[in-house]
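Before I ask anything, let me first share the structure, which is written out below as structure tokens.
Every protein chain except one is present and positioned as in the full complex.
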Amino acid sequence: MSKMHVKMTVNGKPVEGLAEPRTLLIHFLREDLNLTGPHIGCDTSHCGACTVDLDGKSVKSCTVFVAQANGAEVTTIEGIANPDGTLHALQEAFREHHGLQCGFCTPGMITRAHRLLQENPNPTEAEIRMGISGNLCRCTGYQNIVKSITAAAEQLASMKEAAE
Amino acid sequence: MKPARFEYVAAKTVAEAIDARSSFDDTVILAGGQSLIPMLNYRVAQPDAVIDINRVPGLDTISVDNGAVRVGALVRHRQLELSAEAFAAHPLLREALDNVAHIPIRNRGTICGSIAHADAAAEMPAVLVCLDGFVTAQGSGGERNVPASDLFLFHMTTTLDSDEIITSATFPALPKGSGYAFEELTRRHGDYAVAGICAVITPGPDGNCASASLSACGIAEKPVRLSAVEAALVGTNLSDDAVSAAAALVDDMVTNEDDGAGGRYRRQVARTLITRAVAKACQRAAQGRA
Partner (left out) sequence: MATRTFGEPVQRNIDDRLLTGQGHYIDDIDLPSVAHAAFLRSPFARAKITSIDVSAARAHPGVLGVFTCDNIGHIDQDLPLLIPHPCLVGPRTQRPLARGDVYYVGQTVAMVVAVDRYTAEDAVRLIEVDYDPLPVSVELEDAAADGANLVHEDVAGNVAAHFVQNSGDAAAAFARADHVTKITVRVERSTAAPMEGRAVCARWDRITEQLMVWDSTQAPISVRGGLASLFDIDEDRVRVVAPDVGGGFGQKVLFFYPEEVLVPMAAIQLDRPVKWIEDRTENFIGSTQERTQVHTIELAATKDGEVLGLRDFFLHDTGSFIPYGIAIAQVASTSIAGPYRIPNIEVEFKAIYTPTVPVTPYRGCGRPQACFAIERAMDKLAEELGLDRFEVRRRNFIAPDQFPWKREGLLFADGLAVCYDSGEYDTALSKAAEAIGLDRLDEMKADARARGKYLGLGLGFYVEGTGLGPYEGGHVRIHPITGKIYVNTGLSTQGQGHDTVFAQIAADQLGVDPSDVIVVEGDTGAFDWGVATFASRAAVVSGNAIHKAASKAREMVIEAAANMLEAAPGDIELAEGKARISGSDRAVTLAEVATATNPLRYAFNKAAQSATQFAPASKHDGPPLADGKAPGIEVTDYYSPPYSTWAYGCHAALVEVDPALCTVDIRQYVCVHDCGNMINPMIVEGQVIGGMAQGLGGALYEKVQYDQDGNPRNAGFMDFLMPYATEMPKVDIVHMETPSPLNPLGIKGVGEAGTIAVPATIISGIEDALKPLGAGHFHEAPVFPHMIFEKLGGADQAKAS
């Protein structure tokens, strides 16, 4: 089977590679680009551990072929921290509020929450729960994840206010 | 759990995609892929070729015409859900879309793909059925419109020919003076429906039911129109008793018995959702008039 040439921008950097048509985006990210932050938890779009940003939208990269991402902009958990290397407000909040335990769902959860807060900077608790449903966590019972996202939203709002 | 090998065809035009469909024995169309790719990963589908239509220009448009909404084959659930124009013209669509899986799935999955996949428990096929909508399909024999009533055969099967591709779906306008509702029960938020009811009710000037259009997902082998319920509603004063009596007629339509209660539980769910959906639709109709 011939391999295809794919090019895309991942975490702001242009990348390219060869892949079989059946290669899923998650495998290309993990195996070819060594971006092992996003994980595989189910292969069927139900757990969200593989969530990445594709052209500004949250997607589950286990149900996207890499060929479909040709030319796209992809952001993974590795691209969430601030440009100076410090943790993003969401990452800080997850640490402060114990929003993670084993950490396996965390990259997908944060990547999803990151997009959620761009779409809805001031979500209610119900909107957060709805916004992250589709991402399974087996450790935390979600309560501290919700708390973390709420805190991050407040932090980001006050940072924005300070900048204005 | 990795897909078997397949030929990948990145079609640039609909014609190319149709050609590719006839060049292989067994093909699938890849639009959003949210149902298809899990099936490929499980290897329950092992087509010779996957024809990707994502790079076909012009298929991602939503057009609103006199209250009717037409969505191209690449319009994502989320795109339609967030379209202010579509919402203003046809608010039922957003109410139904809100029940489709979770946001990341809706970001990828397409309405036409969901219709072509024809899961009996999926929401948008039921909406199309309720509204007497249609899909436009292109194949080697040309283009044709297929009404929803002729489209769905059974669970995950449509009447389309193997070389046909759905290029758009059209949701007709809500009748003037009508109210609408989409009510659904799922085990978890975002799951496929145990039962879902789409209802459009138009009261006459006397407050009695002038017309009713209802459909259901999850209760049978395909999305179904609830004609008996509709007939029983028309002409009534839409009182609780009248609606309950009409809702009871859904029982015969409920053939899906996988709930552990031999279908009896699902019948009660369907009845309950009908009464709730009709009540909500009536309330909206009344608000619209006010």
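So that you can tell them apart, the chains are marked A and B in the order they are listed, and the count of residues begins at 1 in each.
The rule is short, and it goes like this: a residue touches a chain if its C-beta (ideal position, glycine included) is under 8 Å from a C-beta of that chain, and two chains touch if they have at least 3 such contacts.
These numbers were taken from a predicted model, which means no experiment stands behind them.
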| item | value |
| --- | --- |
| Which residue of A:25, A:117, A:137 or A:153 touches the chain not shown here | A:137 |
| Of B:7, B:60, B:98 or B:191, the residue in touch with the unshown chain | B:191 |
| Absent-chain interface as seen on chain B, which is shown | 1-5, 42-43, 102, 185, 187-191, 194, 244, 247-248, 259-261, 264-265, 268-269, 271-273, 275-276 |
| Interface with the undisplayed chain - residues on chain A | 20, 22-23, 30, 34-44, 46-47, 49, 76-78, 80-81, 87, 91, 94-96, 98, 100-107, 110, 125, 128-130, 132-146 |
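The working rule: only the chains that are shown with their structure count from here on.
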| item | value |
| --- | --- |
| Distance from the mean Cα position of chain B to that of chain A, given in whole angstrom | 30 |
| Touching residues (chain side chain A, partner chain B) in the complex | 1, 4, 20-22, 24, 43-45, 48, 51, 57-60, 62-65, 67-68, 112, 116, 130-131, 133-134 |
| Complex contact set, residues of chain B against chain A | 1-8, 10, 30, 33-34, 37-38, 40-42, 50, 52, 54, 78, 101-105, 107-108, 188-190 |
